[in-house]
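The other protein chains are all here in position, but one chain of the complex has been omitted.
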């Protein structure tokens, strides 16, 4: 076998990949839990197909768009060709001191579908299945890897005088998904009955155990998402990143619980759960460049902020059933900017670079998503008809139902 | 400590063992989700006891049947004695360059119960608990390790001129369970009401979230099942195996979704879920000897095939509530044969060896299972009485029920 640092680092990134895979189950259960049982089969179907499509398209084009390589590299766009292949060097440390070509592909590929999954939650309970799957496929195959290339593939955000910093993707993964979610929610409109007679009517999810399982699995997955993004098993770096990740999640729960207690006078479980995710998204950009005190501050702030953001989006009638825009877009942006304030290279120049990254990725992701959703709306249609929405997408799209708890013979 | 390759490889196999353990929870939730709520406690009880019994019997006799060692080795049968024990060399690299004796036992032992769990799903909702537990104990303690020895313990399938290839057990684990399932289903007959007046009446499962959780956990577990079967942390081998495993699973989902859309005009969640498992079972025999293009082909093919197989078995009135025969037997056989067609040593001779392995293991597993189930049918009885089946096994066998969602005081 190869030298031991290579073996151990490669192994760690593969194990991290398995943890990131679990996030897809986390998203599936969280989204299902926070929506109504008449749409559960539809949500589970989407969340089963998205990682499958994501891995296949990433193998087909995504990986080569995101990492175009030296021959093809461009500041904004590059493409190393269709499909994946490797010569013998790709499975030794000739490819990379930390991991093989296959490990690289699989870890990055497991991230890719995440962006589409974030959109899934926001447009749930009313989007047409066919339109959404077409959107997801193109979003994961094209938009996500191009934006990712700008930093991780050596593109223009990485070659700024003060390079944009985004450790594991507060911007490149979470806000990309969040901007897509915003575009989708805007074009779709709110669920029937959400805003009636000038008032907001809460539509509670159908299973808080499912939602809780989802958030804990996402927290678990973040051990791999952030820990694996060190791209080696370096003890100091991985352990610092994981301490920051966990403290931000914990602080996010506390921040959201206190904020919801303050604003609604109730200790709100779904807010505490979203607070955990808010803290995790917030720390993802800078988990490698700050101490645990800063991680706690980011967690508390994002946890509190996500509660306010959920209430705000409801006030402006952007109906996001799971709070995906608040969690992934708002906290993704805040976490990215925080690197310019609390990171070890904090400076005005760094903050400006962070802002450039946020705006550039945001403009691209939003315009791509808006255009694509708009095109689908004009052709296939984006939204199920009113009767189907009332009866539930499980019946309408799948001819099935999620539960039979009464017991049938 | 020992040399670093030994330490890292041993650690990886132990972590893989933990992942394989999660498959038992995956099977439990998948099987519970795809059946009716009146039988849920019974299913959970079986799936809790099977891995427990599996580990204990594997420690008692299974490990020594499967790996009889040089002194006892036989082409068809060998036995190194009761119980497990080790001297000091067993916990150093004197035992093996990749892992300790204890690691070897635990990883293999975690596989063992899988075979019986596969049977459990197929015979669900009507099999007597006592008969099934007796079957499972003997199946795991005797049949599984003997068939496994034929290849992995150095038996006759491994010493063919062109050795039979089965990397992680498409045949030795999955089809062994699938043959047992076939024997059980045949002798038990269909559930009451499944085939009425010449027509097949679908009996939907009671919780699609549970079923989805099950399949995602199985996919996660397969990282360990296939990845750990490399038996070292070799970066090239483990990363290739995991790329193939994940692409086959993804392609399986897509293949099954398209096939079900084609055959039933509905995007069917339970078919997509079984498609993932079909892809995983299919790639398990050859994940180490082919490129990702072949893995995608196997996944697509098995995913589509499993849909046809489920419909076929329903047509011939073999009532398999979870589709275990279609997934584990049909795709186990196909995946094993595919090694002779798509594997790096593909040849007619290899294909013939694959066929020999499939037939030998199939004949043994089926006859063992059929004989054992037949004996139980003639003595204890194999099936609960009609009243108990209608009322549910939870009440009949356990005096319990799985849910109380109405809320009681």
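Of note:
Letters A and B mark the chains in the order given here, with residues in each chain numbered from 1 onward.
As a working rule, a contact is a pair of C-beta atoms (placed from the backbone, for glycine too) under 8 Å apart; a residue touches a chain by one contact, two chains touch by 3 or more.
Worth saying up front: this structure is predicted, and the values here are computed from it rather than measured.
The chain that is not drawn here is touched, among residues A:37, A:64 or A:229, by A:37.
Here the missing chain is touched by one residue of A:156, A:195 or A:216, and it is A:216. Counting over the whole complex, chain A has residues 4-5, 8, 11-12, 15, 19, 36-38, 192-193, 203-209, 212-213, 215-217, 219-220, 223-224, 227, 232-240, 242-243, 246-247, 249-254, 257, 266-269, 272-273, 276, 291-293, 296, 390, 392, 403, 405 touching the chain that is not drawn. Even with one chain removed from view, chain B keeps its contact list with that chain: residues 1-2, 4, 6-8, 10-11, 14-15, 17-18, 21-22, 24-25, 28-29, 32, 40-41, 44-45, 47-49, 51-56, 59, 83-85, 91-93, 99-103, 105-106, 109-110, 129, 207, 210, 213, 397-409.
The criterion applied here is as follows: only the chains that are shown with their structure count from here on.
With centres set at the average Cα position, the gap from chain A to chain B is 33 Å.
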